[in-house]
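Excluded from the complex is one protein chain; the other protein chains are retained at their positions.
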Amino acid sequence: MSTIQPTQARHIPDRLDRPLRSALLGWEALLVAVAVAIFIINSFASPYFLDVWSLSDLTFNFTEKALIALAMALLIIAGEIDLSVAAIIALASTLMGMAVQFGFSTPALVGIGICVGLACGVFNGLLVTRLGLPSIVVTISTMSLFRGIAFIILGDQAYKGYPASFAFFGQGYVWWVVSFELALFLAAAVVYYVLLHRTNFGRYVFAIGNNPVAAQFSGVRVDRIKLVLFCLTGLMSGIAAVLITSRLGSTRPSIAQGYELEVITMVVLGGVSILGGSGSIAGVVLAALIMGLVTFGLGLLNVPGIVMSIFVGLLLILVIALPLVWRRFMRKAA
Amino acid sequence: MDAKAKSIRTDEGAAVSQPLLTLSGIAKSFPGVRALRDVSLSLYPGQVTALIGENGAGKSTLVKILTGIYQPDAGDISVAGTSVSLPSAHAAFEHGITAIHQETVLFDELSVAENIFLGHAPRTRFGTIDWKTMRAQAREVLETLGAGHIDADARLKDLGIANKHLVAVGRAMSIDAQIVIMDEPTAALSAKEIEELFLLIEFLKNEGKAVLFISHKFDEIYRIADRYTVFRDGEMVGEGLIPGTSQGDLVKLMVGRSVDQIFPKHKAEIGPTVLEVSDLSHPTEFDGIGFELRRGEILGFYGLVGAGRSEVMQAVAGITRTSRGTIALDGNVISVRSTADAVERGIVYVPEERGKQGVVIGLPIFQNVSLPSLKRTSGSGFLRLANEFALAREYTERLDLRASSLSQDVGTLSGGNQQKVVIAKWLATAPRVIILDEPTKGIDIGSKAAVHGFMAELVAEGLSVIMVSSELPEILGMSDRVVVMREGRIAAVYDNNGLNAETLVRAAAGIAE
Amino acid sequence: MNRLIRNREIWLAGAIALLIGLISTRFGAFASPGNLATIFNDTSILMILALGQMVVILTRSIDLSMASNLAFTGMVVAMLNAAFPAIPVPVLMLVAAGVGLLLGAVNGLLVWKLDIPSIVVTLGTLTIYRGATFVISGGAWVNADRMSPTFIGLQRMQFIGVPLLSWFAIVGIALFFLMLTRTALGRSFYAIGVNPTAAVYAGINVGRTKFLAFCISGLVAGICGYLWVSRYVIASVEIANGYELNIIAACVIGGISIAGGIGSVGGTVLGALFLGIISTALPVINVSPFWQMAISGSAIILAVVLNARGERRQGRIILKKAEAA
Partner (left out) sequence: DMKVALVVKSLGNGFFDAAHKGAEEAAKEIGGIEVIYTGPTKATAEAQIEVINSLIAQKVDAIAISANDADALVPALKKAMDRGITVISWDSGVAPEGRQMHLNPSDTNLIGETIIKLAADHLPEGGDVAILSAASTATNQNAWIDAAKKALPEKFPKINLVSVVYGDDDSAKSTDEAKGLLKSNPNLKAIIAPTTVGVVAAAQVVTDENLIGKVNVTGLALPSEFKKFIDNGASQSVALWNPIDLGYSAVYLVHDIAAKKDEVKPGAKLSIGRVGEVTLDDNNSAAMAAPFTFDKSNIEEFSKIY
């Protein structure tokens, strides 16, 4: 096509000073600084911290939750949320345990765990997209429903007797101190990074989070993408269920209680806007690491878990508040 | 509170000396944008001052400063000769300033009466809200506006868009204000309602109120305004009395050059039928819609606001589900079950509500433009930024977008420039049929001509265009044929051969000839 | 005020009546006035908390920290009572209200002054407040025997045959109703939820109004901290852990829109009662305790779906005008 105005059009540069990049870098830089600071404090505070096995053990504190956080980040960027992830773990673990009683083999167990997670994700996704219900409401109810089913099946019993080979997923090491859980998390982080930041799908997720109506008007299949995102969180919860069950070697319906809020804390600490529309995988990975460092470091000092959670809570608010306060201060100074 | 009470009467016809409101040296910057620079403005009692300027000239920003929503970085505001500060919207109405904002800003879930009185509701002796008095006063206000048909107890959500707008006007009137500001008040109203609004403005004038009237439509300005003030790029570039000033002068002040306001004559070959819609129906919105669109044709859709034109177009574009009817492209019936389907087939829809449906605020310009075309710019699902930038540059530059870079958030652009991004986005998909819903709504005169020229260009290249518009000159100037809709059905179809405005208005309103 | 909203409440009330009817077929005495009064009394705390939460949700925010606030305040007053039994209980209640208000105000300030989304703020304070409870108590519990008899007994005292706890709820409901329908503040909660931009244009200070909403939810949580501790005669770090979700569920069942601006006192009260009945009735009719969670989960889904149905498509109808003409 030719140009309508033969008079020269104004040139618009692609970028001025990479404002978007530098803003993102700013956030992640802050997280890196926090992580390094905590690492240094930890190594001074406890003589046991700087030890490869300690550091390896540390990763178990966050890998399972962080796996879910990767998918949750996408969901929250798209403007939705899933509070039922911990309940999905409970249900998936229960059904795996049930399968053990029928003598299923390790690969079948893994398959069952993942499929149950996926199925729960589909259920959430359909309720949200087909009935147009707010996801926070849907997943508050499925949170009771999924765990409730686990309680119906198991009651006060526990399933155990998982095959010996099943223990690998939650307790095995791929290489030296690198556990299977850690390796899986790192691989998943790369996959999610590419998915969110390097593909059309990821762009659609951002578009939906910023303006779902305009995205729909632009030909983005909003409902389908949201459904896929719920499936992904379901899937990751299923995978986490396999890991936790393998690590505990048994199943109770109360497994993974309260994980949902920790996962969301991780995502938010990672700089994902809870209102949707912005965030990065790098941030989430850093946030997972920070939470692991804080809980493990304080654990080495035998600080009770609940006191650690004060630190995590403060960190959450401070890390979000600091840039805001800083910007406001700079503007005043200017 | 009724508009008649407690107002200062000025002797009619007497030369007005003292301005009621004066602004001087007002400046306002947003991050990266200097919206206003050293602006001054005076409003006189009993007079209507028109504020004109291109998109992004800073008109709405000034309105927001006057109503206490934004704080100016510098400058002075005086009401009736005393300098005031307006730290909040409340402070503004205490100083007798009220406004009808560009965006309809009301409360969908609340009742009409409450929408009118929220924030200044009548109280009982105990300081609680006096619902009874409030309803009565709301009815009174609506009555004075000639909108007595609106139920004060109805939920705002259940009202038509025009009635909502009347409620917004009612809200402004319920405050016993000396200074009334109207930011593009006619954009959502039909001809009949615009007439009523003009009567109201006359009435306010006679009451001695100072009125600031913002519009991009010169016919309205000449009709109602006594004075003008022109903004360009955030600066005041001229003011004076309307009588004795020609439209050409105003345009020149606005854009800094003269602009042809003639609709470009397009001489495209009208080819075979491209799109054929038959018996398209929806349970509640429209019924039995059938029309055809030919290659190289501009098909105008005219109707009063709320006639259902947008809904029909959204159905054609796959956004709204239909209950019955078919859409055929090149003679083949196609199923359009989502926007994505429509886009794939080359049918695109440029929506009317830019902010809600058009731009994705939060994403940069280039990502907005490439959003529907990602499949083409990417390599098997993976993003290719270079392709996206190239695509975005090509189309935004053609539309003469004013932006500092393509990575800028669209949210920082003015309304008119946002509209350009939306149009660029759709052109970039290389469509066959493009549906433009109110394409020049809220667009300044310079850009308007560009959009019209562009439409001519499109059809010349063999595209087919459907243009939904409520502006008669635009419909008459641009369309080859005109479909008139009324209350969800097609009322008439005309060839644009010496078609006159009156015929269209009669058909749209259902008045027999 | 509005046909539709009233309808929703009638539906919910109908559902509750049906539920009670169903339970009575299996357990006759359930519908007796005495038992219903007991259920009301048992649900009082949830009702009061849900009313506080409702105000926050109306403003498009959420307060996840209410249960932690409750635990902290409960611990503070219990420890005060244990240490200084001479402090009169009404004074302790004022302390509870004050501490709760303070914690709520902290949430509110962060939301107002720093513009951090409320879900983030309260997710943070959720753990901070509960952690603080551990810190002040050293993790130790305050048991029945360390509390004074009036501390425990006050809410159990009867007035016109109704325990004071129920009176707290009744007075709370009345106050909330008055505030939300008759005061400018109450209406501005709705206004900023329906359309925050429009609210700014109407001269409402959105940030300050949200702040006040959090103050109210904090105040309510504080008072409930005392009520909870004296009702269950134990103050520990773990009390009401996870209860924030029950509170929100009560609001959601009661038809409070999580997107803000829609909801009524009546709906919230009924939503809380609905949950209360389910949790008291299931053990009574010998439903295995293990079924309880799944049943209440399904009930919430059902209530929400029905609510959504009611809301669906009340929009304009162009064609009707055409037909009428």
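Chains: A, B and C, in written order; residue numbering restarts at 1 for each.
Definition applied: a residue touches a chain if its C-beta (ideal position, glycine included) is under 8 Å from a C-beta of that chain, and two chains touch if they have at least 3 such contacts.
Keep in mind that what you see is a predicted model, and the values were worked out from it rather than measured.
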Fill in the blank from the handout: Displayed chains that the missing one touches are A, C
Exercise for the section: From the listed residues A:Val32, A:Val213, A:Leu248 or A:Leu314, report the one that touches the chain absent from this view. Expected result: A:Leu248
Practice task
Name every residue on chain C in touch with the hidden partner chain.
Solution key: 27, 35, 42, 134, 137, 139-141, 143-145, 156, 228, 231-234, 236-241, 243, 279-280, 282-286, 289-290
Practice task
Could you please point out the chain A residues that touch the chain left off the display?
Solution key: 46, 48-49, 51, 53-54, 57-58, 60-61, 155-156, 158, 160, 167, 170-171, 244, 247-250, 252-258, 295-296, 299-300, 302, 304-306
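What we mean here is this: only the chains that are shown with their structure count from here on.
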Practice task
Based on the touch definition given at the start, go ahead and assign the chain network to line, ring, star, complete or other.
Solution key: complete
Exercise for the section: Using the touch rule from the top, work out which pair, A-C or B-C, shares more C-beta pairs. Expected result: A-C
Exercise for the section: Give, as an integer number of Å, the spacing between the C-alpha centres of chain C and chain B. Expected result: 43
Exercise for the section: Provide the C-alpha centroid distance between chain A and chain C, rounded to the nearest whole angstrom. Expected result: 30
Handout entry: chain A residues counted as touching two or more neighbouring chains
Key = none
Completion exercise
Multi-chain touching residues of chain C, meaning two or more other chains, are none
Completion exercise
As the complex stands, chain C meets chain B at residues 1-2, 4, 178, 181-184, 187-188, 190-191, 194-195, 197-205, 261-262, 313-322, 325
Handout entry: For the chain A and chain B complex, residues of the former touching the latter
Key = 1-5, 9-16, 18-20, 194, 198-204, 206-207, 209-211, 213-221, 277-278
Practice task
Sort out for me which residues of chain B touch chain C in the complex.
Solution key: 67-69, 88-90, 92-93, 99, 101, 103, 105-111, 114, 118-121, 127-129, 155, 157-160, 283-287, 306-308, 311, 487-489, 510
